[in-house]
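My structure is below; once you've seen it, I'll send some questions.
Missing here is one protein chain; the remaining ones are kept as they sit in the complex.
As written, the chains take the letters A, B and C, and residue 1 is the first residue of each chain.
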Amino acid sequence: MAKAKTNTEDYLRMYRQMVRIRTFEDNANQLYLNAKMPGLTHMYSGEEAVAVGICEALTDDDRITSTHRGHGHCVAKGANFKEMFCELLGKEEGYCRGKGGSMHIADQSHGNLGANAIVGGSMGIATGSALRAKLLGQDDVTVCFFGDGATAQGLLYEVMNMAALWNLPVIYACENNGYSEYTKTEEIAAGSITARAEAFGIEAFKVDGQDVLAVNELTQKLVARCRKGEGPFFIELETYRYHGHHVGDINREYYRTKDEEKSWKEDRDPIVRFRGYLVEQGIATEDELEAMNAEIAKDASEAVAYAEQAAYPDGSEVNMHVYAD
Amino acid sequence: MAKAKTNTEDYLRMYRQMVRIRTFEDNANQLYLNAKMPGLTHMYSGEEAVAVGICEALTDDDRITSTHRGHGHCVAKGANFKEMFCELLGKEEGYCRGKGGSMHIADQSHGNLGANAIVGGSMGIATGSALRAKLLGQDDVTVCFFGDGATAQGLLYEVMNMAALWNLPVIYACENNGYSEYTKTEEIAAGSITARAEAFGIEAFKVDGQDVLAVNELTQKLVARCRKGEGPFFIELETYRYHGHHVGDINREYYRTKDEEKSWKEDRDPIVRFRGYLVEQGIATEDELEAMNAEIAKDASEAVAYAEQAAYPDGSEVNMHVYAD
Amino acid sequence: MREITLSQAVNEALAEEMRRDPTTFILGEDVAEAGTPFKVLSGLVEEFGTARVIDTPISEPGFMGLAVGAAMTGARPIVDLMFGDFIFLIMDQLCNQAAKIHYMSGGKLNVPLVLRTNMGATRRSAAQHSQSLQALVAHIPGVKVAMPSSAYEAKGLLKTAIRDNNPVVIFEDKLMYQDKAPVPEEEYLIPFGVANVKREGSDITLIATSSMVQVAEKAAATLAKEGIECEVIDPRTIVPLDEATLIASVKKTSRAIVIDEGHQSYGVTSEIASRLNEKAFYYLDAPVVRMGAMDVPIPFSPALEDLTVPTPEAVADMARKLCAGDMIHAA
Partner (left out) sequence: MREITLSQAVNEALAEEMRRDPTTFILGEDVAEAGTPFKVLSGLVEEFGTARVIDTPISEPGFMGLAVGAAMTGARPIVDLMFGDFIFLIMDQLCNQAAKIHYMSGGKLNVPLVLRTNMGATRRSAAQHSQSLQALVAHIPGVKVAMPSSAYEAKGLLKTAIRDNNPVVIFEDKLMYQDKAPVPEEEYLIPFGVANVKREGSDITLIATSSMVQVAEKAAATLAKEGIECEVIDPRTIVPLDEATLIASVKKTSRAIVIDEGHQSYGVTSEIASRLNEKAFYYLDAPVVRMGAMDVPIPFSPALEDLTVPTPEAVADMARKLCAGDMIHAA
């Protein structure tokens, strides 16, 4: 656990955001189980410290690109429950007017350039956003989230090469949760992930993705250096997804043990750890945190109720937004 | 220069093959200048020690994949002048019945899987050939030739990852001639090329591509290790192309100096160096080598004359070979 | 006859061909223990081992490239591409390499590989997991394209594909994996380029691919009650295309609708309609009508997605208009 800080407000916001993600996912999972959600979805539960640790080091002007497992990034970058649940259910008031759904969810107004259903599909987008910043003399930074499995996409090496050549303000954030669908990372990734970035002349870091403060501290440093033109950077975040690859992936024993899941959940949960730290450091009491949890739970169920009642887009929308004016 | 060997026959064959490549290219260039060759072509002159050093370490069962700069690989892997010139001129007796031309030239019967006009386009093919060898229990090795510029194609990292994971008998041979078209390699390649291979857990080597014996010795070792299941390997070969990027690239001063060209040609020519060595070691006399050169020159001009007279494919061939039976 | 699902039919075809030919192997993401997310390949790794049922990293261009190289040198790879939408990632290997190598080598090299992938919307998977991209592949000479419309078709076409000496792309409809159909126990193959007349009729020809065959059959059943007799034809392969059967039918019925789940514009229906117009022009009593997916990215919301694909009702409506002689299109 990283060393204490005095910024209570920041800490409480990080805690809140992590709980909001967990709560969002629990509700989303329930919607799926109740057959109220169209399609499938990929839960971010267990990885909250990654999205929150990173996004709390960013401003609203900074951009992120997200993945198929994108609810966490979306919440962490400032989205509201209401528009998120509406999107999840394909309703008109969703962030994408119901056209995107879980795999394309994003609060674009907070700099989220979108979740992406093509693994690795946003690596170019993130790097291009950084190129734009450099070109137009803007000082925002872009964070590109992707999984360990996505490191198998050649696109990553193409864009890291350009980012390194041109010193672009982009941070590649590899969420290594140990699995690519139903396959262990070690079976599909040879060598070392950070060495791959280093081979392109990119400074690379490995950090405990369950430690929100460690993630946040490192990111703050790297964001500041990016703003000074010292980018790009690469971070490998060691983390774990609690659920299956997607909500329908229930019987998982053939690719990972229940013991393994248990040990991550019981010994390394990012929220439990951070909560213990907050109480221990006297930043908040158990009661205060419980109250916060309850408030978030209430927010979520209200948003779910709202979304369930909300209207679907009108049929005429099917032809809208194919082309911009 | 690597240390002497006693195998006179091998050495003379290496010398002969290098001269054959140079002679082929001189004739091809002349055909272009005389407007006798359709389209454009990329000369291999200057890089002979790479193709010959490597291919002389291979058997006919071993495979190679070649590039847009593929005449050298084609000759080195055992092709004849006659079918090569016929191909260059689009004649029926060409290796590809005139359908391929310079950018797809290959003597397929000697294990050349084809030149490729997509930069990096054959990296998958070479690795797949190696996968086939492993799958079918065959002990041949595949060499994948590509340029420094091609290291910017993400495909390379995808296939190196798989080759490393599965220990495939493939050697990635990066012909670093310092340029990717009209751009210096250092402007388009960040970090270190060999480190990129190493990051995937692949043993990587750097060798003087103008020293045919050094290239050949290293390749022999790696081929033997590949056959024992210790592949894949990566070799970066430092070399230089004497001509422009293609035959039409005449005024080159804006991207490289005449001095630079001169120093490579005068101080590091692979044929001149090897010739000096052969004479010095008493392996052949100047006269013998001159006689060999003359014989090759004669072969080439006869082949050119033959190809010029040879028939074009009949129009009905246009529809043939779209699908195999 | 026993009935099995399309998924089982594919699985059987693979198992039979892999038993028959030791040079065949499967390459793709989560194809081994997981048997793919659609579970189509379950059990194969147990029989053939991980040497022949190979889990790859998420490197579509890469493993497609490997398949091309393996095919060129004596193996018969069967590539599993998890979603048809990912075909955009492997277009270079498929279209610049696999499709052209036989031709560019003057017939000296072959690329006998099969790419199994899928198509089909209305699974609430949004724009990047719902496309039906068969037209793109069909446009490139050197590749064959099969579109099975049932478990029976899937098995017979896949076995033929595996034995073909060319690159073949098979688009399976991902919503049909659990659909059952009678499939004989005995071995059979379905030749490429031979259309299947699913239903005979004299009033109008409905030419439909893949899942749209069911749509056409439903429309035909409805219309039969109204006295309109549809001939329903499944081309089975769009490359090669059995033009003769299609043209003969249209000469008989004088009307046609072509239905495919790919986007309508610059799509499969345009090609088939054009050929009918060119080659049966003087027999036509009405314009050949195309019905493809709307020219929009497939939306997530069920309220929108269902509007994008042809339905039996829409097909029946159109057929009625054509048979009534309405000049539906001409202004």
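Assume a contact is a pair of C-beta atoms (placed from the backbone, for glycine too) under 8 Å apart; a residue touches a chain by one contact, two chains touch by 3 or more.
Given the structure is predicted, the values throughout are model-derived calculations rather than measurements.
Screening C:L27, C:V40, C:V68 or C:L136 for touch with the missing chain picks out C:L136. Only one residue from B:A106, B:V159, B:A173 or B:A189 touches the chain missing from this view: B:A189.
Touch with the chain that is not drawn comes from one residue among A:A35, A:I250 or A:A324, which is A:A324.
Within the full complex, the residue among C:P37, C:G69, C:P235 or C:P299 touching the omitted chain is C:P299. Touching the chain that is not shown, out of A:G121, A:G209 or A:G231: A:G121 (per the contact rule at the top). Within the set A:L135, A:V272 or A:A291, the residue that contacts the chain not displayed is A:L135. The omitted chain makes contact with chain A at the following residues, 63, 65, 94-100, 104, 106, 108-109, 113-114, 116, 118, 121-133, 135-136, 142, 154-155, 158-159, 161-162, 165, 320-325. Residue positions on chain B in contact with the hidden chain: 38-40, 90-91, 96-104, 116-121, 149-150, 152-154, 180-183, 187-189, 254-255, 312-313, 315, 317-319, 322, in rising order. Although one chain is not drawn, its touching partners on chain C can still be listed: residues 85-86, 88-89, 91-92, 94-96, 99-100, 103-104, 126-128, 135-136, 138-142, 238-239, 247, 262-263, 265-271, 273-274, 277-284, 286-290, 294-297, 299, 327, 329-331.
Just so it is clear, only the chains that are shown with their structure count from here on.
Chain C has its Cα centroid nearest to the centroid of all protein Cα atoms in the structure. Farthest from chain C, judged by the mean position of CA atoms in each chain, is B.
Chain centres here are Cα averages; for chain A and chain C they lie 37 Å apart. Note: centroid distance chain A to chain B, computed from Cα atoms, is 46 Å. In chain B, the residues touching two or more other chains are 154-155, 158, 161, 165. The set of chain C residues that touch two or more partner chains comprises 56-57, 59, 61-62.
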